[in-house]
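For this depiction, one protein chain was excluded, whereas all remaining protein chains were kept in their positions.
Per-chain numbering from 1; labels A and B assigned in written order.
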Amino acid sequence: MEFVFFVEVLAGGLLAGVMYALVALGFVLIYKASGVFNFAQGAMVFFAALTFVSLTEAGWNFWLALVVTLAAMVLLGIATERVVLRPLVNQAPITLFMATIGLTFVLEGLSQMIWGSQPHGLELGVPDVPMEWLSQRWNVNISQFDLFAALVAGVLVAVLALFFQKTRIGRALRAVADDHQAALAVGIPLQHIWAIVWAVAGFVALVAGLMWGVRNGVQYALTFVALKALPVLILGGFESILGAIVGGLIIGATEKLAEVYLGPFVGGGIESWFAYVVALVFLLFRPEGLFGEKIIDRV
Amino acid sequence: MLYREAGQFKSTYAQDQQIFPILQDRVAIAILLAVAFLLVPAFGNQYWLGAILTPFLIFSLAALGLNILTGYAGQLSLGTAAFMAVGAFMTYNFVLRIPGIPILAAFVLAGLCAAAVGIVFGLPSVRIKGFYLAVATLAAQFFVLWVLQRVGWFSNYSTSGVITAQEIAILGYRFDTPAKKYLLTLAVVAAMALLAKNLMRSETGRAFMAVRDMDVAASVVGIPMMKTKLLAFAISSFYAGVAGALHAFTYLGTVEPEAYSLDLSFRILFMVIIGGVGSILGSFLGAGFIILFPIFLNLASGWVSGLFGVEISFAVVSNLEVIIFGGLIIFFLIAEPHGLARLWQIAKEKLRLWPFPH
Partner (left out) sequence: MTVPQPIAGAQRVGEVVLAVENVSLSFGGVKALVEVSFDVREHEVRAIIGPNGAGKSSMLNVLNGVYHAQKGTIRLRQGAAWREFHDMDSHEAAALGIARTFQNIALFKGMTVLDNIMTGRNLKMRCNFLQQALWAGPAKKEELAHRRAAEEIIDFLEIQHIRKTPVGRLPYGLQKRVELGRALAAEPTLLLLDEPMAGMNLEEKQDMCRFVLDVNDHYGTTIVLIEHDMGVVMDISDRVVVLDYGRRIADGTPDEVRSNQAVIDAYLGVAH
């Protein structure tokens, strides 16, 4: 009984971790291609989910709403490249980071101005209930929707990997990620590439937004969930898709386990900070993350 | 013609190293202080003193604290509000547990507590920079507030979560009116701004800026990296702590964790960016802007409604405010990374030449 409960908590945590990883993926994409740490990824998740849910609630067809939301995200990516990134090219990373904090506020304000600030429920046809055969056979409660989300995440990662490995744009992206100057020198249009990356990150944000929207409803609190992607990135490293997944799983699992087994002794609510403190400890003892390489400062 | 330094020769380094080397600046600051200390409390009404000027001073102090860390020492923090919360809660506890303690002593002790917490969360800065550090300070934001809420001792086991701040007294003299609270705030903020200005123009300030501009080179000229960064965290958090104490005692009148959310941390960061990164004056300009702008926006929406007969809802105005703040951040980072303080400086340059353009 004890063990079954542990497995349940662990599985729940791992699956929540998949959801964190979905958000973290968007950060990694943009960081790899442009060296920008995009704080606004969370706001993009919120914006995408809110746009989609508002359109479907207005009676739009599911697929039409999806395509229109995607188009909006692509436009947003292009606009961000033009208005924010291009004028700030060659600035210190910290400046770009602060600019994306500005972008966060613009997006959050804009989303709520257009669509209103009331919370929405979201349904994708997969109910968020325990799977029957698992609970009957093993007495383990694991949500159908969680497994669905894990599946979606798996497919998304596979698609991204294919996109990066097999397509011309993907190769150009990797070249840009490796060395901006060299990529420019061989004639890769940097600005197009950046716009594409932001658009892809917008797509990832949409997927993450839908998954989180079903779980918690589409509301402003989504931006706080998205913040949890930051500790995930500290663990997994900013440049590795695999790292984002593994980091997400670790954060998700340890956070749930800590809440359940440690929480009662300290008054609960430790989910609000546990991930950050884990990240803090990592920063103290292994700042390059689990997969990152040690950085040597060249002078 | 009025603002001209020609003819003001400096024959000693002491003269050249005054805070305000130009005579007109010294006169202007004297007038400003006289107005702030004498005229404002005499003629200001309750609304202006209590709801605008006092918070303006407090947020200026918090922004100044963050500016020391981010603007001068180059270490980004998203946890300023948490350090303010430490200041507020610890002041409450010092007043509660040490009967008759002068409020200023409680402020200093609370500031020291905030500084200690700042050092702990600043430890990662020894090994990491930039947005990595932002995540570490987020840990401060969430963890510190959780501790203050969950550990009963800090709120003296209050069940409501909101505690009333004790009355402010120094040796029996009570600061119980908005004007007196304003004066106390002004005195603390003015003194601390002066200390900050002195510190930033001496060896410590240069060490901060050296670490900010190029840490390897700073270490090569013998600046101890760890000590300098942790000192920046300590001083910055001390300032934030005292600002938090003032916020609870002279402004809100209550001590509550909700007042020190992540949102406040961002607001203070915005004050620094808009006001001017690495500028004492900028901290004041930024705080003034962030406080006055929503008031202006409300007024403007009122006029627009009056003119066109359209009702602008409160939600729209508050969203518009968020959008404009975010947009301004991007605008200032692109167009004028040194913020309002730099614009002020440019205006002074123009004034020096006026009316002859060359």
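What we mean here is this: a residue touches a chain if its C-beta (ideal position, glycine included) is under 8 Å from a C-beta of that chain, and two chains touch if they have at least 3 such contacts.
This one's a predicted model, so the numbers in the text were calculated from it and none came from an experiment.
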From B:Gln17, B:Gln46, B:Thr177 or B:Ser305, residue that would touch the chain that is not displayed: B:Gln17
Among B:Arg150, B:Lys180, B:Arg206 or B:Arg352, residue touching the chain not depicted: B:Arg206
Contacting the left-out chain in the complete assembly, out of B:Ala42, B:Leu171 or B:Val221: B:Val221
For chain B, the residues touching the chain missing from this view: 13-14, 17, 195-196, 198-199, 202-204, 206-207, 209-210, 212-214, 216-225, 231, 235, 278
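In the analysis below, only the chains that are shown with their structure count from here on.
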Interchain centroid distance [CA atoms averaged], chain A/chain B, Å: 33
Chain A residues touching chain B - in the complex, by the definition given at the top: 37, 39, 83-84, 87-88, 91, 93-95, 97-99, 101-110, 112-113, 116-117, 227, 230-231, 233-234, 266-270, 272-273, 276-277, 279-280, 283-284, 287, 297, 299
Chain B residues touching chain A - in the complex, by the definition given at the top: 74, 76, 121, 123-124, 127-132, 134-136, 138-139, 142-143, 146, 149-151, 216-217, 266, 269, 273, 315-316, 319-323, 325-330, 333-334, 337
